[in-house]
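Omission of a single protein chain aside, the complex is shown with its protein chains in their original locations.
Chains: A and B, in written order; residue numbering restarts at 1 for each.
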């Protein structure tokens, strides 16, 4: 076949393809875009309407419940839906695919639920920026007195951008985040006191390495580390200088923009090269190996999310089973040379997920009413914990879950955490009450350690700065920078000591180039505006 | 060296190598079975390799007592059968005409098909199409979008082309219509490749869940792999669980995950031995001669 003819065929092919393409896209209505009129007050005319609410599907519905039809959905329908002449329909979204799916639903306009939510603030900013969200400020004033009271101004602020309320933030029950655990029996064996500063910790780790109190040989891991936030964040937060008072930039990938970040990397490099931390930490993003090492008794010291190792049949319980003589203590030891040697550590913001009402929703009034209903009376408690007397009993104002309740009763609230979207954790009252309510859910033998853990985690905490305008660079570069942060940590930590400087500078330069510099500029500007 | 000894050396080396590879391939499967039968303590402590530790059936009891799991299995079997059947029909219908060099427009159609191997509209337009066709939450959304795989189509064309032209020509001279030739001569001669492609389609459908993530929200028509995915993947998002304040103890236990993997894998593994008879050498020549 000649070249000429081939070209001819291709041309014809292209022509026909274009025709076919146009035909079909006309047929299919050419996608979205038409949001016929935004919020309307449909509830007034007495017609029964449908309110669609997103719900996370984790594939853990116990028989005979399904994610769209279970005790809680029935409860919502009965208590909220029927009295208000509303059919509440739940739209399941796979937990791990939430953003992808939500983007597609948003783009389709007609299929999107009236209430959606994300944890990722940059997704919220992007939606707001692209003009896809309803400003619910007025609606809350009008239809959400309970909601307003429940959240309070401080939490509501997280959902405001340039004076408009584009999201209703959930409320976080507990802001305590990280603490550290040490093997007390190792300390006792070496006759050492618990370390109280970063320097002392380093000496202790060295002693763990050299004297090998566990008698583990090559399995000995003085400090367990994983490439998970609970591994590196406590270390980094114990070096960085807060931006103002006890506040830092809110996103994890903004850590490298703080003074002291390099020192943190240098310290991690030292720990790694002297063999004091898990050598395979860069492979262990899910902390599986770390949990394995710790419960086999190979680890002397770890930083962790509060309570993470204390659950029933969890890491600590398994350690006790594997090594009955082992003993674990919660300690506070990472002191910050750049912040008056305080035990600085990260705390959560007081907000939970971002709950949003898409602009294309025609049921924004009902959506706010639903959230208001959830915030009123005992509804939130019922949705997260079940029925008093059957699922839990009140003791000193704290709901204690009845462990002896029948499985069928317990299954009622199997997805309570996902249905009670206004609360992240169990919101009973103030922090202290919430903490106690959380603690009593742990096995008896671990509760004392849990209380100590929370006390440690609440000491010298640093919180996130909340700007009242979206940082555009966050929405744009967030994911890439988050990924780069991990690269910086791994490469700087694993570099040979004499190459640290070069590796760190190279990676940081890269970080700045792919958006870090732009982000820094925008953050500093926002900071100035805020005053 | 006599021919016999060299033959024997060849066979020994050959069998040793294949056996080694077989062991490599089997080991992870055996490991997964061992995990599914062990206690969670032993698993998370890293004690389980190829043999169960603290043996128990609990995970399987749990899988088999989950009605939604059994429903999903039944649904997936039917879905896979239906998908495979339709896919094969469409692929054969496309492949046979495209082997005919004299067919006008053949090149055009080939280009048209090959272009789709590379260009696609992306998930949003695809979702909107399925929505506009009213197929969201229907079985059709899981069958129709993947009806013809260009890859499989090209393979089938290449096999059809290898059928000695004389066989078809003689039939055509006898006045047999194209469809008749296809049914009487081409298909019977192509059983091995048809079995292969059927297997490709069946396994693709069995293992696929990405489309279900997008197009299906009704638990009644969740493919089995979607349920498995929920179990394995939804649990693996450390950062998310941390943000949510969820605890790891509430995540799916490893043994249950492993048991579900086995539960979702064994049925499709059973398909192959059943198709294997079509791979026995000599089918083609036998058919021609007979």
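Keep in mind that, in the parts below, contacts are C-beta pairs under 8 Å (C-beta built on N, C-alpha and C of every residue); 3 or more make two chains touch, one makes a residue touch a chain.
Note that in this section contacts and distances are computed from a predicted model.
Colleague: What name does the UniProt record list for the absent chain among "histidine kinase", "Protein LplB", "Sugar ABC transporter permease" or "Outer membrane receptor for ferrienterochelin and colicins"?
Modeller: "Protein LplB"
Colleague: Given that one chain is not shown, which residue among B:6, B:65, B:170 or B:220 touches it?
Modeller: Answer from the full complex: B:6 touches the omitted chain.
Colleague: Kindly state which of the options A:81, A:113 or A:132 is in contact with the chain not pictured.
Modeller: Final answer for the missing-chain contact: A:132.
Colleague: Determine which one of A:50, A:85 or A:513 touches the chain that has been left out.
Modeller: Reading the full complex, the residue touching the unseen chain is A:513.
Colleague: Which residue, A:100, A:433 or A:520, contacts the hidden chain when the whole complex is considered?
Modeller: Within the whole complex, the residue contacting the unshown chain is A:100.
Colleague: Among A:196, A:279 or A:341, choose the residue that contacts the chain missing from this document, as touch is defined above.
Modeller: A:279
Colleague: At which residues does subunit A meet the chain that is not included here?
Modeller: So the residues of subunit A touching the unseen chain are 17, 20-21, 24-25, 27-28, 30-33, 35, 99-100, 103, 106-107, 109, 122-123, 126-127, 130-132, 218, 227, 278-280, 282-285, 288-289, 292-293, 359-360, 475-480, 483, 486-487, 489-491, 494, 510, 513-514.
Colleague: Considering the whole complex rather than only what is displayed, give the residues of subunit B touching the chain that is not shown.
Modeller: 3, 6-7, 10-11, 14-15, 17-19, 21-22, 24-26, 28-29, 31-32, 46, 49, 90-91, 93-94, 96-98, 100, 102-104, 107, 109-110, 112-122, 124-126, 128-129, 144-145, 147-148, 151, 154-155, 157-159, 161-162, 177-179, 182, 192-193, 195-196, 199, 203, 207, 228, 232-233, 236, 261, 265, 268-269, 272-273, 276, 278-285
Everything below uses one rule, namely that only the chains that are shown with their structure count from here on.
Colleague: How many angstrom lie between the centres of subunit A and subunit B, each centre taken as the mean Cα position?
Modeller: Centres of subunit A and subunit B (C-alpha means) sit 36 Å apart.
Colleague: Would you pull the subunit B residues touching subunit A in the complex into a rising list?
Modeller: On the subunit B side, the touching residues are 40-41, 44-46, 65-68, 107-108, 111-112, 115, 123-125, 127-129, 131-133, 136, 213-214, 217-219, 226-227, 229-231, 233-234, 236-240, 242-250, 252.
Colleague: Note which residues of subunit A are touching subunit B in the complex, please.
Modeller: For this pair, the touching residues of subunit A are 9-10, 12-13, 16-17, 27-29, 31-32, 57-61, 63-64, 66-68, 91-97, 100-101, 103-104, 107-108, 110-111, 119, 172-174, 228-230, 285-287, 291-292, 295-296, 305, 307-308, 311-315, 318, 321-322, 417, 424-425.
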